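Left out: one protein chain. Kept in place: all the others.
The letters A and B name the chains in turn, as written, and every chain counts its residues from 1.
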């Protein structure tokens, strides 16, 4: 009963929703200017080895998630401390996404409504979803996914008349610094944030499957980001992209089909809230699991309510204005997330590999190949 | 026009448990018949005190020594011809004193084998259960010196004739609907499925009404776990009276407080058999023309039996229409209110001006208007249902034309709101199985939208999604066929694929997944 099993398809959907979640509304990769597509591709390429490490850790310890793995290989005290840190990371990430959407709704559509209102509602919904369990989140994801794909396809279709390839020119000209910097930011947000999933899912016996799932989610989610970000860039151009907090909103504003289908941006971004909500509830779920583990409890739902209220307070007081949010995203977040996204997983992987080898005597051959990435 | 119920079809009704009659003061609980006719009769008469319907017919049998016997039945519940011709007449005429053609057998065997020429005769030693049978329309024959009663099945009461099912009419397809008699209903199911795998298990529910229910399933298709769960839950029902399936449904359903139904009902034998073939379990309840079907999934709101009788292109279009109308009936008022009160930029300029002109002078905000109109619509609907159809039409004319038009002219309601509510109401009728759900959902969405516009709508949708995904019906996830994008599943969800293409039964629901032995259509 404690184990909540997800199908692989569900995990892939969740990964895609998680990656696209808040990314599509925010100005990601502004440093790369018109070469943003290159930055996204580079970021995906950079994330692939990391994701292989994540998958590898999970498949080294079947039937266990990151929290239990930590406890197992780092010992109870250190492991729980690390779990606490991871939970805090998930908690912060959840607050950030909440704040993003709160700001987004506030700035674009509801300037007179207090920021806290949409945030508290989203928070309560995430809390409820978490109480109902991972399976509910996953199933909701399965419902949202086709809606989002449908909406995205139509949005893209309607945007095509406004796409202008000239806005992406000159390609790759003396901009390597910008591209790399943008790719690093894109790596830490959103791609390597998938480290959160390690706290949620666990591998069954099949070792290859985890890798496949992680890669599929990353590549499809990355492709969606690539398409959306590039088309936004081709619609509004690098100057306006840089100048606005919510570039995709600006791009969708230009949709005008036959003069009756216009001013639809609210609808388009309503649907983005589905993805954002999935991301929020996944992070919140991970935070709940992490904290309950750090406190040495077996069950997590009892934490949902207090943690949810705390989450709301945290998110509501995180930033004073949209500018701070943007600055945090562009200047601080990369360094904040680095230990969780790269350093700790790498350490865990090495320790886990050594321990596993010591225990098994001779490791299987194909495991070795997989970790090359 | 009435008919009599076919008597003696199946009589494997389970004996009522010892717990069922505890508080009855005059019960014959645990008492057995003894050899004395007088004392037996006394007990029975005492139990059935003040029951004017019970008739005791005393007969002197032609035996040595002289014996008396009593034929006891409930007036109006037995088939008079059967009683007169096959029971009373034989008892009166048969001379058991002539043993010439009779081989050596006891008197009771003689009665059973030579005299009582009806379909089903059983011996019953317990007074309690004999009375039970008596009240169910059986004839009791008590004979002096025999320590049990003969229970003769001669049921035959007045029942409604089989007619078109009112709630699920179809243009094409069978026209018969269930009636109030469980036996007739079961025969209708049996006639459609001539297969020994079709199992019918009787039970009795209701400590006072002792209503017969029958659990029908197809062995080999229905999943034993679900069946097990049904029995387990039925065992726990402690209710004194069951008059309609809903009495049971509310006891055994999952998520009892949910708006969404996790157990379905149908009035049509063909639908019931269709569900049986998909691996579902049907429970018939005596006294109601509605059968319970379970597990019930969200999708079944949108699957109508006529989908399977019509051309599949047409059916698929209809099904899509039903999805759309579900969206419309739940969301139109909410979307209208969001547009008018929060997102005016989305309304084309000219429409904006005309809405503004229409709203000029209307004192209420759009949300209140919508609420008033939705309520008015529900009032009219409810009034129309209760009234006989000619009056019902008058009510709808008054409601639609006079109320609507007058309200607009009097500037109580704006004209666009009338259109919105009419659209809501009309599309609500396209998915008739969920009037409650769609009404409450539309109110909920309206409430959410009057709060922060479209964002409220989306939050409400998320909330409903969380609720719906957490629902289960007898272990099955409520959305199980809907969420997974599975080609095989889509064949009977989004569209209705041709029959030769639906190779499998719904996944997870049935044990034997294969529907067609040979997938595809044999080339003709």
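The criterion applied here is as follows: a contact is a pair of C-beta atoms (placed from the backbone, for glycine too) under 8 Å apart; a residue touches a chain by one contact, two chains touch by 3 or more.
Following the convention adopted for this analysis, contacts and distances are computed from a predicted model.
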item: Missing subunit (named according to UniProt) among the choices "Membrane protein", "(Fe-S)-binding protein", "Ger(X)C family spore germination protein" or "Molybdopterin-dependent oxidoreductase"; value: "Ger(X)C family spore germination protein"
item: Given A:38, A:69 or A:110, the one touching the chain that is not displayed; value: A:110
item: Hidden-chain contact residue, picked from the options B:172, B:236 or B:350; value: B:350
item: From B:342, B:371, B:439 or B:474, residue that would touch the chain that is not displayed; value: B:342
item: Chain B, residues in touch with the chain not shown (by the definition above); value: 340-342, 344-345, 349-350, 352-357, 359-360, 362, 365-366, 447, 450-453
item: Contacts of chain A with the absent chain, listed as residue ranges; value: 107-114, 117, 166, 169-170, 173-174, 236-237, 239-240, 243, 250, 253-254, 256, 259, 262-263
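The definition used in the following text is that only the chains that are shown with their structure count from here on.
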item: CA centroid of chain A to CA centroid of chain B, Å; value: 48
item: Chain A - residues contacting chain B, complex; value: 7, 9, 105, 109-110, 113, 117-118, 121-122, 125, 128-129, 132-133, 135-136, 139-140, 142-144, 146, 260, 263-264, 266-267, 270-271, 273-274, 277
item: Chain A partner contacts - residues on chain B that touch it in the complex; value: 342-343, 345-346, 348, 452-455, 457-459, 462-463, 465-466, 469-470, 477, 479, 482-485
